[in-house]
Each structure stands twice: as structure tokens, then as C-alpha cells.
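What follows is a structure written as C-alpha cells; I'll ask about it next.
Omission of a single protein chain aside, the complex is shown with its protein chains in their original locations.
By written order: A and B. Residues from 1 in each chain.
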Amino acid sequence: MTATDTTDTTLRTVTLNVNGQTLHQQVEPRTLLAYALRDAGLKGTHVGCDTSSCGCCVVLLDGDTPAKSCTMFAVQAEGHQITTVEGLGGPGNLHPLQQAFWDQHGLQCGYCTPGMLMTAKAMLEHNPDPTDQEVREFLSGNLCRCTGYNNIVKAVQQAARVMRDEAQAQALAGMVPGTDPSTGTAGGGAQ
Amino acid sequence: MFPAAFDYIRAHSAEEALAALAQHGAEARILAGGQSLIPAMRLRLARPAVLVDLGGVKDLGYLREEGGDLRVGAMTRDVTLERDANVRARYSLLTDTGAVIADPVVRCLGTVVGSLCHGDPSGDWGAAALASRAVMVARSASGERLIPIDEFLVDSFQTSLEEGELAVEVRFPTPDGRTHGSYQKIERKVGDYATAAAAVQITLGDDGRVTHAGVALTAAGPRPVRVDAAEKLLLGQLLTEDVIRAASEEARIVSDPFADTRGSVEYKKDMARVLVARGLRASAARLGTGVTA
Partner (left out) sequence: MSIETDATNNAGPQTLTMGKGMKRKEDPRFLTGNGNYVDDMRLPGMLYMAIVHSPYPHANIKGIDKAAALAVPGVKAVITGEDLVAASLAWLPTFHGFDKQMVLAVGKVLFQHQEVAAVFAETREAARDAAELVDVDYEPLDPVISPFDSMKDEVILRDDREDKTNHIYHWDSGDRDGTQAALDDSEVVVTERIYAPRCHPAPLEPCGCVAQFDAMGRLHFWVTSQAPHVYRTAISLVTGIPEDKIRVISPDIGGGFGNKVPVYPGYVCAIVGALILKTPVKWIETRTENLTTTGFARDYHMDVTIGAKKDGTVTALKVKTVADHGAFDAAADPSKYPAGMFGVVTGSYQFPVAFAELDAYFTNKAPGGVAYRCSFRVTEASYAIERGMDILAQKLTMDPAELRRKNFVRKDQFPYDSALGFTYDSGDYEGTMDKALNQIGYAELRREQAEKRARGEYMGIGISTFTEVVGAGPSKHFDILGIKMFDSAEIRIHPTGTGIIRTGTKSQGQGHETTWAQIVAEELGLDPQNLLVEEGDTDTAPYGLGTYASRSTPVAGAALALAARRVREKARKVAAHLLEAAAEDIEWVDHKFQVMGAPSRSVTMKEVAFAAYTNPGEGNEPGLEASLYYDPPNMTFPHGAYIAVVDVDAETGEVKVRRFLAIDDCGTVINPMIVEGQVHGGLTEGFAIAFMQEIPYDEQGNNMAPNFMEYLIPTSVEAPVWETGSTVTPSPHHPIGAKGVGESPNVGSPAAFVNAVMDALAPLGVTHIDMPLTREKVWRAIRDAQAAAASD
């Protein structure tokens, strides 16, 4: 084969761009992205099933596409910008979604939370002002056993409000020459 | 669970993919969105020796109207149709279908063409393609051929693609202003396969009579099932409750599901009837005529 990259079943190095950092990870072609990320120390991405049902493993591809990282091989992820929950915000600089899940008691055991946050982030990229029903529909690929979802919906709506306000504040700040629209807002993610 | 080992080839063009298929023959499987294949591989129900990944074939990720059809490339994700304003406005059957496949995250990676090539009789795109009379485009070293969807869907997990062929596109005829459809699905929860589902698309003439009808069922046989008798019965008719009742009864008769945890044969057959009737009513409502009294 001259025109394609071929691999065999021995370990090979993939280069993954995760949360703005470049990772070189040893994988087999069959290594699922979720495990490649976890083996790289990004343990916030969880695995809860074998059938692409639970969504605990959702990460973002290229900023706005949620992907079940247990249903994708690490080798497929080369060339994509990957965001995991660690890239959303840390304990000292929570993203509005993280803050809202905390405020609204949108988590209990925490196992589904990273995937839920990433799916919610992807939704708000495309639909910044969703109805409750739209939130429920977009999150329906992410299972939660603890919360019954009510508070998750509330949390996403709180975050959506905060993010809309931030966007508006940025837009207004941008109208004034000489000011940097990237400052003066709270929260914000790594992207 | 972890898949069995395989060789991985990332193609950067359709030609590279075809070359890889030529080299590895029946051992190779195409990996598009992977949302059906990878779960099957994780459970080791599928164990391809070679995966040819179309993820790098950027020029197959298109969605455009051309030549009277909506053309959907092999790497076009379900979500692309879901979010396309033109599709939402005019392709009501496809819009309905796209909203109930798997779950929203899976739809962000899953592809329309990949789903049709997977050939799962419980997959939702098959019936929608039948009802809208779609055509597949297959490319091989010797060129392209068009395959009507009825010929493409052969059996459970089996299509008429030949060894060395790559499905590069599906074409859905563009509905005119007098055409609408509906996809009705009963699922136990989001993410489940259909217990029963029906795809319906109808065109009305100026006199309110049906000029074209597409009626097809999901999970009602070894492959998606066209309800010929219902289509024939609808042609030339006004959409009255009597006509709807008769057409939907044909769906019940032709439906040939297997019993499983989703339901008995009897229940699934009756739901084929109920859902075709609902689909016809929904289509009539979308056409602005409603059911004729």
C-alpha cells in the first residue's frame, strides 16, 4: 500500500490532541479512545457499559461534536481536537455548566457527570437557548441512575442562561474600541 | 468488552479505500461512523480482520440537492440532516426518521449510508429509504452504478454491494410541494431498536387523490419491508379513514416480524398497522389537507 497508512496488531503510537495538549499514546488499533484517554491519566472519562448505551464516556471532537469514546478507536481520533471533562474547567475555574450542576444538585455519585457535562456542552454550542424538552432529548444518550434527571435539566438551563449572558456581555464589550472582549467574564472553558 | 484484533487502514480518498478493499477482499470492512459496527465488534459479534476507515475521506461528507435528489455522502452524519434547515422544511420523512435513530450522541457520528450498508432490518433508515424510493450509488474500480434501494437491501445484514464495491452516496428524491411523509416508531426507550416502525410518504394530486405512495416497515422481516399492497391501494384514492384503515391493514398482513423481548409477533404486526395509519394521518396533516371526511 502506497497511499494508505497500514498498521498491524502490535502497539503503535497515536498522537492525540486532548484539551489543547499533544499526547503520544501507545495503542493497538483496537484500543478504544476511552481507554487510551484513561491510560493517559485522563480518568474523568468513564466507561459504564459495553453497548454504547450509557454515555459516561462522552468527549467532544473538534469542540462541538459529542462522541461516545467507547465507540471510537483511538486511531480514528488522530487529527481531531478532543475535549474531555478535564478540559472543561478545573476546581478553581469551573465552567458555567460545572457550576450549574453543583448549584442545582445535578449529580450524586458523579459517575455519569463528565459525560453528561460534555454532551450538554455540545448541545449548547448548537442551541444556546433550549427548551426543557430539547434538553431532555439531547441528553437522552446519557444515562443517570441517581438524579432522575430533573436537576440535570435545571442545571443545563442555568448554564445556558449564564452562557448567553456572557456571550451578550462579550458582544457588548466588543462594540467599544480598544477593549478586549475576552476579559471581564466569569467562568469560561478551555476551548 | 474489547474487540478482537484487526488491521487498521485509514483511507484519505475513495480511491484509497477501494484499493484497500481490493487488496483485502472479504476480510475487510468499511468503517464510517462506526456506531453499529464498533458495538458489534466490542461484543465480538463482528470480527473483521481489516478495517478501512473513511474518517479521512473528507470529500464524502456532503449533503446537497442535485439532479432532483438529495445526495448524502458516505461520511455524512445523521446529525447533519437533522440540523439542515432545507431537510427539515421539505423532507418530513427523513426528518422524522433522523430524530429517532439511536440517541442524539450516536447520531453525531453515525452515518446514513453506513446504516444502510449495515443492513440491519431493525435499522430505521431502511424503511425510510424504501418509502422515499432512494437510490444507492456504489463505486468500484470499474466506475459507479446506481442501485435502487429495493435491490440494495437483500437480507439481514446483507446488501447487494459486491466485493470491492464502496457505497459512496444515497440519493433521496426531492419531494415536491404536494409530497409529505412521516416516520412512526415504537421503541421501549430512547436508544432502543424499533419494536415496530413505519415509514410513509405520499404525494397528492390537485384533486386530493394520492399520486405516489411509499409505505415501508422496520423490524418486520429479514429486511426492511415495502408494503406494496398498501401503496397500490392508496394510489388514486382520497385519504379517508376507510382508505387509511384498509392500507394499514395491509401492513399488518405483510409484516413478518420475529418475537423477542420487544414483543410478540401478534403485537408487532398490529403495531405495523397502527403506525402506518398514524403515518398516513400525519402526512395528510402536513399536506394541509388532513384526513378526508
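To be clear about the criterion, contacts are C-beta pairs under 8 Å (C-beta built on N, C-alpha and C of every residue); 3 or more make two chains touch, one makes a residue touch a chain.
Just so we're clear, the structure is a prediction, and the values are computed from it rather than from any experiment.
Summary of contacts with the chain left out: across B:R188, B:K232 or B:R245, the touching residue is B:R188. Only one of the listed residues, A:N17, A:Q81 or A:Q108, touches the absent chain: A:Q108.
Of the options B:A4, B:A26 or B:A285, the residue whose C-beta touches the omitted chain is B:A4.
In the full complex, chain A makes contact with the omitted chain through residues 28, 30-31, 35, 38-39, 42-51, 53-54, 56, 84-86, 88-91, 94, 98, 101-103, 105, 107-114, 117, 135-137, 139-153. Mapped onto chain B, contacts with the missing chain fall at residues 1-2, 4-5, 43-44, 103, 186, 188-193, 195, 261, 263-264, 267, 270-271, 274.
Keep this in mind: only the chains that are shown with their structure count from here on.
For chain A in complex with chain B, the touching residues are 1, 3-9, 28-30, 32, 50-53, 55, 58, 65-68, 70-73, 75-76, 78-79, 119, 122-123, 126, 137-142. Interface of chain B with chain A (complex): residues 1-13, 15-16, 19-20, 23, 31, 34-35, 38-39, 41-43, 51, 53, 55-56, 79, 83, 102-106, 108-109, 190-191.
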